[in-house]
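Left out: one protein chain. Kept in place: all the others.
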Amino acid sequence: MAKARSKAKAKAEVEVELFRKHKDEKKGLWTWQLKEFFQILREDGTLVDERLKPPLRDEELIELYRWMIRARTYDERALALQRQGRIGTYAPLSGQEAAQAGSAYALEPQDWLFPSYREHLAMAMRGLSWVQLLMYWGGLEDGMRIPEGVNVFTVSIPIATQLLHAVGYAWAAKMRGDDVATIVYFGDGGTSEGDFHEALNFAGVFQTPTIFFCQNNQYAISVPRTRQTRAETLAQKAIAYGLEGVQVDGNDIMAVYKVTRWAVEKAHAGGGPTLIEAITYRYGHHTTADDWTRYRSKEEVEEWKQRDPLKRLRLYLEGQGLWDEAQEQRAWEEAKAEVAEAVQEYERIRAQERDVEEIFKYMYAEMPWHLREELEDLRQYLRERARERELEEGEA
Amino acid sequence: MAKARSKAKAKAEVEVELFRKHKDEKKGLWTWQLKEFFQILREDGTLVDERLKPPLRDEELIELYRWMIRARTYDERALALQRQGRIGTYAPLSGQEAAQAGSAYALEPQDWLFPSYREHLAMAMRGLSWVQLLMYWGGLEDGMRIPEGVNVFTVSIPIATQLLHAVGYAWAAKMRGDDVATIVYFGDGGTSEGDFHEALNFAGVFQTPTIFFCQNNQYAISVPRTRQTRAETLAQKAIAYGLEGVQVDGNDIMAVYKVTRWAVEKAHAGGGPTLIEAITYRYGHHTTADDWTRYRSKEEVEEWKQRDPLKRLRLYLEGQGLWDEAQEQRAWEEAKAEVAEAVQEYERIRAQERDVEEIFKYMYAEMPWHLREELEDLRQYLRERARERELEEGEA
Amino acid sequence: MAQLTLVQAVNDGLRTAMRADDRVVLLGEDIGVDGGVFRATEGLLQEFGPDRVIDTPLAESGIVGTAIGMAVYGLRPVAEIQFDGFLPPAFDQIVSHAARIRWRSRGRFHVPLVIRAPYGGGIRALEHHSESPEAYYAHTPGLKVVIPSNPYDTKGLLIASIRDPDPVIFFEPKRLYRAFREEVPEGDYEVPLGKARVARDGSDLTLIAWGSMVPVALQAAEEAEERDGVSVEVIDLRTLVPLDWGTIAQSVEKTGRVVVVQEAPRTGGFASELIALINDKLLLYLEAPVQRVTAPDTVIPLGRMEDYYLPDAGRVLRAIRKAVTF
Partner (left out) sequence: MAQLTLVQAVNDGLRTAMRADDRVVLLGEDIGVDGGVFRATEGLLQEFGPDRVIDTPLAESGIVGTAIGMAVYGLRPVAEIQFDGFLPPAFDQIVSHAARIRWRSRGRFHVPLVIRAPYGGGIRALEHHSESPEAYYAHTPGLKVVIPSNPYDTKGLLIASIRDPDPVIFFEPKRLYRAFREEVPEGDYEVPLGKARVARDGSDLTLIAWGSMVPVALQAAEEAEERDGVSVEVIDLRTLVPLDWGTIAQSVEKTGRVVVVQEAPRTGGFASELIALINDKLLLYLEAPVQRVTAPDTVIPLGRMEDYYLPDAGRVLRAIRKAVTF
C-alpha cells in the first residue's frame, strides 16, 4: 500500500444500485432489493460495461496484479514448507486473491484491518511482512508482534469473534472524533456464529465505520454454503440490522475494489457500516490438515479455476497493452525471489534460541509473583535436566 | 385449551400477503416485501375487513376474553403479593394478553411451548396452574415441576437461550416422525442475542417446525426498541435466514391468532419455521424491581392503554351482542375467585416445611457421593445448631 | 468524607475515574437512562453524556467484544454485565480474547478493560441472579480478578482496576450493595490490586474470605472470640488474581490453623486453590487440616432455601472449632 495513488480518481461511486430499501407508508409495505453478484471484469478479461470501471490508474492495476502474484507465490511456498515440516498447519488462500487485494487496497492509510486466519495477502498489503506471517504459521509467537505503523490486528482463530473487535475499534475512533474506519474479514461459515449477529447489530445501532467483508468461498471446511444458512445470499443478512448489504464477484478485483471503496468512503463520511459478500473459492485444502477431495469434486474445483482472479486481470491488462509475457515471467520471478528471501530470514529466526521467559512475559504488563515463581521453577528444572544429561553423557 | 374447537373452522389462511420474496433471474435482483402491522380488530372493536376474521366460534372468542381477564387478575394479584413480601421479584404481563392468548390458542394440543419469564398466560392456557406459577415466583422450585401432560417447558431466564431448545425439540420430533411443533417466546431485546441468530439459522437450515414468537413490547427493561436494533421491523430479521417473517398487531387477538395459526399449520405441514413479531406493550414495570417512570413518559403509557387488548375484544363482543355488563362483572369476579383460591393453595404449600435434601436431589439422576456428603454435613450442622439453640433457650 | 453504601462507592469510583480520564467509557444494558438495575451508574449519563455512558443492545458477547476493540484502540472501557449469571454468553470473548490479546501480540496490543458484575446470593433472586463464578476467571491466565467487600475498598479497587493496563473482572457482592455505609473519601484514591487486607487481627487461626463472605467471616470471628476465646485473624483477599500470598503466609505461619470461606460450590472453587498453595508452601506450619466452608455442589436455590445454601457465621464458627480442636 506504500504506492501512491490518485485520491481523486480513486473515489468510487457504485453506479449500479446494489441495495435499495423502500417503505410504502400508505400500504404499510416494506421492500428491500438486493443486486446479486455485482461484476465489472468478466472471466475473459473484458468489461461488463466501460462506465463501471473503477477510477484506478493503469499502474495501480498492475501493482494489484503483482500483489496477487506475490500472494500466490507465497501460498505455494508456504504449502511446501508445511509439507517439509518447516512450518505448522497452514491455511492457503489461493483463489481468493482478488477478494483480498481489491478490498485491502480500498482502505485509507489510517484504517485498520481485522483479519481471520486466511488474510495473508490483505495483511501483507497493509504492511505485515511475509517473514512475520511465516513466523506465525511456523509456531513463533513473534509473528503476531505487529510493527507500529502497520494497521493490522492480530489473527483471530475463533470464528467471527473478531467482528466485535472491529466494531469496538471503529466505534472508539468515532467517539474520539478520529477519522478511522475498520474492515473485518470472515468467511461464509462465520456468518452463522452469534458474534456475527451481535457485531452487525451493534454496528448498526451505533453506526460505526466498519466494513464487514465476507469472503464466501463456498465452504466452511467441508460444509457447503447452502447448508450454512437457508438465506439465498449472505448479503441479505444486512437487512436484519437495517444495514446495506451487497454481493460482489469476489474474483473480480475491479468489482471488489469498487464496492469496498464505496463502503470505505461511506464509512468515512459517517454513513455507517456495510456488509459485503464476495463470492469466491479456495482452490486448496481448508488447511494443510484438511483433504478437500472428501467433500468437493475435481470438476467443481476446475470450474472455479476458470474464474481465476489472476488470469482475468492478466487478460485485461494484456488486452489494454499494459502487460506482456516477459513482464509476466519477470513478475513471477521477482515474487519468488522476494518470498525466498523471506523464507531465508524466517529460517534464520527460527534457528535462534528462545528463552522460556517468552512463555510468561506477555501475560500481564507486569509479571505477577506466581508467574515469576513458575518461570523460576521451569528454569530450575531445565538447569537440573541439563546437568543430569551432562552427567549421563559423562558416564556414557 | 381443554375447550373443544371446530378444527375445520380453525383452519386459518392469511388472506393478505404478509411476506413475499421474489427473484428476478434476468436482472439478478432479489426482492423481499413485508407487510407491516397486520391488524384485524381495530381499537374501537370494529373489524378492518370482515373477510379477515379468523375462523373462531363465538364461544371461543368469549373463552379467549375470559383468559385475558384471568391473566390480568392474576397479574394484579401477583403484584400485590410481591409488594406484601409474599412472593419474590415478579414480571408482570398486563398489556400483553392478546399476544399470549392469541398465539397459545393457535397451537395443536401436542405442540410444545417454550416460555421466557413473562408468559404466565400462555403457560396457564397450556395447562400450568396459577398455583405453580405463584410457587415459582415465590421462590419454590416445585413451581417448575411441570406436570406430565402439560406441554410447557421450564422458564428460561437467560435471554434468547430458549430459542435453541425449541428448535432442537422440534427438530427431534421431526426426526422421529412425530407431528409436534414448538412455539418459543421472547422479547424485542431477545432479538439482539447471538442465540437468537443461531436458533433461527438452525431452524432455517433444518426446516424445523418452530414458531418464533417475539413479543415486541417496545422495551428491554429501559432500552427502547429503536435502540435495540437499526432494523425498521423485527420481522424483517427473518430474511437473514431465508425465512418468512410477519409483523402483527400484538394487541389484536384476532390478528395474533390468525398469523400464529397460519404458522402452526405451516409447521405441521412441513413448511418450516416462521418469525412473528407481535407489536405490544407492557403497562407495568419490567419487574417489581424496576421503575418505569425512569424511562417512559406517562403519556406514552396512557397512549398504549388506548390500544388495550381486553377493551378491544370486549367492544367487539358487545357489538356482536355476545357480551354485556353483567357478564363482564361476573367474569372478573370468577377470575378473582379463581386466583384467590390459587393464592390460598400457594400459601398452604409455602408454609410447609421443606427438607434440605431438595437442594441436592435434582442435580443428577443419582446423587453422587460428594453431594451425599455435603447433604449429610448440612444436616449435621442443622442438628448441631438446633441443639445449640435449645441449650441456649434452656439457659435463658 | 461521605457515608456511602457499597453500590454508591461503585458509582463514586466510576465518576471519579471518568472525571480524571476522558478515555474511561461505560457500556452495558440499562446503565444509561435507567442508571443501572442497581443504580450503580445513576447520574453518570447526565454528567458524561451518551457517548461515555452507553446503553447497549441486549447482547453480552457484543458488550465485551466491542469493549475489547475499544480498549485496544486506547479507551478504558468499563463494561457492566447485569448479573453474574449473564457472564457466560460473554465467556468466549473474555477467555479467548480479553485475556490473551497482550500475549498473542507480544505486548503490541493490550486490553485495559474492566468487566463489572454484581455477584453472589443473599437477595432471594430469580435463577441466574445469584452465582459466584469467580473460580472460572481465576483459572483463566491473563485476567485479574478483584472482589471488594466494603465501600472504601470498592471505590479504590475500582479506580485501580480501571487504570490497570490489563483486563480485570470486578465482582461486586450484591448482597452488600446496601447492607451498610462506611466513610469513603471524596476524590481520587486507589487501593492497589494484589494486596489483601487484614480485616481483623488474631493469633490462633487464619480465616480467609473475599467479597460477600467477609462480613460472615468477621461475625464468626467475633463469635469465636466471645464464645470460645479463640483469636481469629480475618484476611479479606480483595484480589484473587494476582493473589497476595505474602499476607496469607505471614498469618498462617503465625497461627498454624486456617479456615477458608467461599460462597461458590465446593468442587474446584477458589478455596481449593488456597488449600493447594498452603499445601505447597506451608504444610509444615499446619496444626490441623485447612477447613473449608463452601456452598454445596449444587445450583443455588431460589429464594426460599437460600439460607441453607450460603455459608453463614454458624458454619464458619463450626469450622473454626474443628480447626482449633483438631
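Just so it is clear, A, B and C label the chains in written order, and each chain counts residues from 1 on its own.
Throughout what follows, a residue touches a chain if its C-beta (ideal position, glycine included) is under 8 Å from a C-beta of that chain, and two chains touch if they have at least 3 such contacts.
Just so you know, these numbers come straight off a predicted model, no measurement behind them.
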Omitted chain's touching partners, listed by label: A, B, C
Chain not shown: contacting residue from C:46, C:203 or C:279: C:279
Residue among A:80, A:269, A:289 or A:365 touching the omitted chain: A:289
Residue touching the undisplayed chain, where the options are A:95, A:115 or A:194: A:194
Hidden-chain contact residue, picked from the options A:100, A:132, A:229 or A:274: A:229
Contact footprint on chain A, counting only the chain that is left out: 88-89, 117, 136, 138-141, 155, 157-159, 189-190, 192-195, 220-223, 227-229, 289-290, 294-295, 350, 354, 356, 358-360, 363, 370-371, 374-375, 378, 381-382, 384-385
Hidden partner interface residues of chain B, rising order: 141-142, 144-146, 148, 153-156, 158, 161, 163-173, 175-176, 194-195, 197-199, 201-202, 205-206, 361-365, 368-370
Interface residues of chain C (partner: the chain not displayed): 85, 88-89, 91-92, 95-96, 99-100, 103-104, 127-128, 135-136, 138-139, 141-142, 241, 264-265, 267-273, 275-276, 278-280, 283, 286, 288-290, 292, 297-299
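In this text, only the chains that are shown with their structure count from here on.
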Separation of chain A from chain B, taking each centre as the mean of its C-alpha atoms, in whole Å: 44
Sequence positions of chain C contacting 2 or more other chains: 56-57, 59, 61-62, 89
Residues of chain A whose C-beta touches two or more other chains: 194-195, 197-198, 201, 205
